[in-house]
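Apart from one protein chain that is not included, each protein chain of the complex appears where it belongs.
In order of appearance the chains are A, B and C, and numbering begins at 1 in each one.
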Amino acid sequence: MPAITSSPDHHWQHAHQWPVRVYYEDTDAGGVVFYANYLKFMERGRTEWLRALRISQQNLALTQGIVFVVSQLDMQYKMSARLDDALMIETLVTYAGRASINFAQRILREHDIIAQGNIRVGCVDVSSMRPTALPFNVRDQISTLHTR
Amino acid sequence: MPAITSSPDHHWQHAHQWPVRVYYEDTDAGGVVFYANYLKFMERGRTEWLRALRISQQNLALTQGIVFVVSQLDMQYKMSARLDDALMIETLVTYAGRASINFAQRILREHDIIAQGNIRVGCVDVSSMRPTALPFNVRDQISTLHTR
Amino acid sequence: MPAITSSPDHHWQHAHQWPVRVYYEDTDAGGVVFYANYLKFMERGRTEWLRALRISQQNLALTQGIVFVVSQLDMQYKMSARLDDALMIETLVTYAGRASINFAQRILREHDIIAQGNIRVGCVDVSSMRPTALPFNVRDQISTLHTR
Partner (left out) sequence: MPAITSSPDHHWQHAHQWPVRVYYEDTDAGGVVFYANYLKFMERGRTEWLRALRISQQNLALTQGIVFVVSQLDMQYKMSARLDDALMIETLVTYAGRASINFAQRILREHDIIAQGNIRVGCVDVSSMRPTALPFNVRDQISTLHTR
């Protein structure tokens, strides 16, 4: 797998943060959060990061026929989250290209890192399912973020 | 809630049967199948009943702009299913109208009834989200079923 | 199904409220929230109602070996929720017995009722999976609620 991980010294202090509570629906018979469900939490984090930039995916799909699709990811699971845990999802853009964005994301419970990963998301035309350029306002907002 | 339950003496011996295995994804921290996930199993049962009638929901949506939506249901949970359980989903049409179908469904583990319920499904035009008549072939197939 | 619905004039103005956002994970290829996922939202509502009473299900399970299990429910689906929708889950106790609680719940999008249902939850000893009395503090809190 081509490395999508950037250097380990991500600037987490600039990360977007989104709280997530663990409910029964997220857990499994092992008593912990089911491993695939952390990806749901991370998708919520990316969605809320977009929303904080005033970008609605529903809107993008309806007005511009553009959807984001995950093309690649890696995950490291370090500890287990459990029912009732209050987690924090941290989201950081590590690279933004013409038609894709790389994110680093962490799932924290207070100061413990529960899991972390890197996700590459491509921008796709919904009718052809082919890569298409990120909408201008998304690129603008991201570049603004990164020159701050 | 208007009663959608028909008489208790359903002809279960004529029910469509579909086996379902319980995986970690289906369970929760209580060690049993999460209550909402039985509705996934039942949707699989209804889908496979349709497929047995040579009806593909993907096809209906793409070629006729028709989707099925659940408008009403009731459920009784009697026992708990657990990881690795081999379940059987039983599906029976109890009523078929112009634009809706009522199903009775049971979830069995060998001779034990784990859960059972009644589900009313409406036929909807995907662009207007308004009720529309069931496709002819669906109605034909159902009436054939019931005169057997 | 034995009726668990109480009179239609529920005192919704006293309902516990919990906001829920619709993410991709909640939707299906029909473009709307998958019918079983509303039950996840409602379980979140009941859990947060309990938490507001300072009751943690994780705690109850670990210290008293007590879990809540759904024994019965009915649902009416009136409209479809979609990606990015901001929903409100309303939760009301309609009856509290020795070993069970009945809830009425509604899912709203602003003033529209998306879905509503009635859920009976039993209190179960986790080792025997048999009904057991609600913990005293839960019963106390509920009776306090209802005499207010």
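Definition applied: a contact is a pair of C-beta atoms (placed from the backbone, for glycine too) under 8 Å apart; a residue touches a chain by one contact, two chains touch by 3 or more.
Source: prediction; values computed, not measured.
Chemist: Which residue among A:52, A:69 or A:86 touches the omitted chain?
Modeler: A:69
Chemist: Among the options B:53, B:83, B:99 or B:133, which residue touches the chain absent from this view?
Modeler: B:83
Chemist: In the complete assembly, which of C:15, C:32, C:121 or C:138 touches the absent chain?
Modeler: Counting the whole complex, the residue in contact with the absent chain is C:32.
Chemist: If the missing chain were put back, which residues of chain C would it touch?
Modeler: Interface with the chain not displayed, on the chain C side: 24-25, 27-32, 34, 36, 82-83.
Chemist: In the complete complex, the non-displayed chain touches which residues of chain A?
Modeler: Against the missing chain, chain A presents residues 1, 5, 29-32, 35-37, 39-40, 43, 61, 67, 69-77, 80, 118, 126, 129.
Chemist: What residue numbers in chain B mark contact with the hidden partner chain?
Modeler: 21, 23-25, 40, 43-44, 47, 51, 56-59, 61, 82-84
One rule holds in what follows: only the chains that are shown with their structure count from here on.
Chemist: If you list every residue number at the chain A and chain C contact, are more than half found on both copies (same) or fewer than half (different)?
Modeler: same
Chemist: Could you tell me the distance, in whole angstrom, between the mean C-alpha positions of chain A and chain B?
Modeler: From the centre of chain A to the centre of chain B is 35 Å.
Chemist: Using the average of all C-alpha atoms in each chain as its centre, how far is it in Å between chain B and chain C?
Modeler: The separation of the two C-alpha centroids amounts to 23 Å.
Chemist: So what's the Cα centroid distance for chain A and chain C, whole Å?
Modeler: For chain A versus chain C, the centre distance works out to 29 Å.
Chemist: Quick check on chain B: which residues sit in contact with 2+ other chains?
Modeler: Residues 29-32, 36.
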